[in-house]
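Omission of a single protein chain aside, the complex is shown with its protein chains in their original locations.
Labels run A and B following the written order; every chain starts at residue 1.
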Amino acid sequence: MQMESKKKLWRGFAAFMAAMLVMTYVSRMVYVSRMPRVRWSSPIEASIRNQIRAEGTVEVVNAQAIIGLEGLLVEKVCVVAGDRIETGTVLYEVNMEDMLAQLAELEAQEQAWQEQEQAKRREAATGAVRAQEDYDTTVVELDRKIAEETKKLEELLEDLDTHMFRIPEEDASDEIWIAWADERLRFDREIAEKKREIEDIQLEKDKMLRQADRNIEDARRAQSAAESGLDLGAGGVSQLLERQERIALLTALSQNEGKVTAACAGDVLEVMMQSGMRMGASAVLRYADDEGSRIFRTVISQEQKARVHTGDTVRLTFPGSAEEVGETIDSIVQENGSYTVTVRLEPGVARGRTEGVMELVSTSEIYDFVVPVRALHNDGGNVVYVLEEKEGILGTELSVRSMTVRLLDKNEDYAAVADELLTGDIKVVTECDKELENGMAVKEWGE
Amino acid sequence: MFLLPGFSGVMLFYLLPFFEVARRSFLKAGNNTFVGVDNYSAVLENGAFVLALRNTLLYMAVGVPLLMGISLLLSLLLRNLALRRRLVSAMLLPMAVPAAVMVLTLQILIDRQGVINGVLTNVSEKMAALPVFAAIDYLNTEWALVVVVCSFLWKNTGYMVILWLAGLAALPKEVEEAAQVDGAGRWQRWHYIIRPGLSGSFFTIGMLSVLQIFKSYREVWMVAGSYPQEHIYFLQHLLQNWYLKLEFDRMAALTVLLSLVLLLVCLLLQHEKRF
Partner (left out) sequence: MGSRLTVFAWAAKAYGRWRKRKMTWLAVGICAAAAALICAPLLMIPGGALMDSAEVHRILAPVMGEGKGFAVWHLIPLYPTLDHFYRLLVESPAFYQLFWNTVGMTAAILAGQLAVGLPSAWAFAAFRFRGRHFLFGLYVVLMLLPFQVMLLPQYIVLQKLHLYNHAAAVILPAIFSTFPVFIMYRGFTQIDAEVTEAARLDGAGEMQIFFYVGLPLGKTGIQAAVVLGFLEYWNLVEQPMAFLEEQARWPLSLYLPQITVSQAGFAFAVSVMVLVPALFVFALGQDALEEGIAYIGVKT
């Protein structure tokens, strides 16, 4: 090889090496500039706070109803829904003419009944007297009979005595003895019979007396019943009372000029009557008693449900009012995937309000590993990237390793994760300026 | 002295370790208990050793003569050509190729579905007269040794050609020319003049060929791994595997054995002043 070409070769070689040197730096720069930059932090022990906010409605628990006066004609309705009523507020007026007519009729009925009652009473009294007379008669009668028989008995007994005197001598003949014995026996028999008869009469007397007693009792009872009118039976009694009540009601009403007033304070919820209507037995007005209680009800999602428990304290506010209450949750009921939360309000709270807002700040338990939400990758939010040192041809580099974790809880800024391999001093990537992949080399974000 | 630094290094990195190895060859690996010649007998009885030895010797017996023969032939043809320089340069190129590249190329060519099979199949299909060629999975059959030998030849032919050329150049030209004028034919010239003159080179080149055979282990390992097809399992495979399995005792024994054999051969040859 000529010197010329040799020199050229040397120069070429030198140029090659120089180029390699330059490229060394160039390739490094390219490599580094392509590297994703990351920021990292270690997971902390913390609890996650979530604010739950839900709008809901205020409902009245026990709306009181005012039953209409059945059968009466409404003349004028004096309140509408939403009105405030106090004790004595006139609710409505009834038609006086109609009412008075009804009243008159009722009174007439009452009158008739009264007379009927008196007649009955008189009858009963008579009956009682008669029964007593019967009794007395019976007693006398029977006593006479008994006396009669008793007298007969005594006669027999005397005869017997006499007979006993005539007792045969000891040596009298058998026939005489037998005849005397027979006689004796006959006496005995008759006496016994007589005794029996007397007993029978006695018994009969008792019976008759008892019967007579009963009759007297019955008669007496009838009399007292007639006095008090109870012989009408249960149905009859209530009907009687009803009428009397109604009469009293109508009378009071007429004294009040036909105005029906409220008995307590509250807010009118619903008026179910109009003038000209004849009231039935149903409610004509519904109102929320001041003393009654309300509930607040709202619906929350499943995700929110996880943070809310029965017994938690929530803050309720009501739009349009400055009122603010702290109450505890009464119940949470599941319905088709969503949950209805009910909060019982103290009496007098949220009067006149129909809407409210519930707010709750729930603080979860303390989790071992909480990272910023930005550290979660993957749609499911279950992959984080851990910064590690990796040995390679270029020496020790920082690289990221993907780690699948379980997402336990999160709010807008932080998330709690768990995995057996997590420790407190691992470095979790919290920010990166390029897509990360497992095993990729990265560098720290320099400011 | 001039020699001292070099020699001390040689001592340190080659001789001393060697003595250490010799020492270990009498111990058991792991607990270092003295076991005498147990390791040696273990090695000699080891089936893998026998196989490796057989293969290595076969490889040498085939490769060395082939290499020397081919390169000698080529050098004889080349010695008077004007294009000699260029052709030799071309033939030397394989020496510069890194082993990994050679391996990659080899893989592409000799794979069961590689280029060589492809070409041969095409040819045999196109020429109906030839028997149908079935693709051979070269590396996993006995053909593996053929592959190894061929790649060995490919890499080292240029190297040997230069050596032969140098040896031939050292022959005094006058004798040859005189013989040529005398009418001696090619064969005669060869037989009586050239061959004897090359005898020195012969042994040197032979030994270097053996050295290259040992070195070719590198490519074999890269292509076929630590446990290749049985025909190409060589002594170096054995040594390397024992190293990886930490069976240092056997390795030591084999090392000592090999070295002693080589030393013996070299001393013998030196004695005959072949150098």
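Heads up, the rule we're going with is that a residue touches a chain if its C-beta (ideal position, glycine included) is under 8 Å from a C-beta of that chain, and two chains touch if they have at least 3 such contacts.
Predicted model only: the values in this text are computed from it and were never measured.
**Q** List the neighbours, among the chains on screen, of the chain that has been left out.
**A** A, B
**Q** Counting contacts across the full complex, list the positions on chain A that touch the omitted chain.
**A** Residues 1, 6, 9-10, 12-13, 16-17, 20, 23-24, 26-28, 30-31, 34, 391-395 of chain A touch the chain that is not shown.
**Q** Determine and list the chain B residues touching the chain excluded from the picture.
**A** Its contact residues with the unshown chain are 1-3, 5-7, 9-10, 12-14, 16-18, 20-21, 24, 74, 77-78, 80-81, 83, 87-105, 107-109, 111, 113-115, 117-119, 121-122, 135, 154, 157-159, 162-167, 169-170, 200-201, 204-205, 207-208, 210-211, 214-215, 217-218, 222, 235-236, 239-240, 243, 248, 251-252, 255, 258-259, 262-263, 266-267, 270, 275.
Definition applied: only the chains that are shown with their structure count from here on.
**Q** Compute the distance, rounded to whole Å, between the mean C-alpha positions of chain A and chain B.
**A** Measuring from centre to centre gives 102 Å for this pair.
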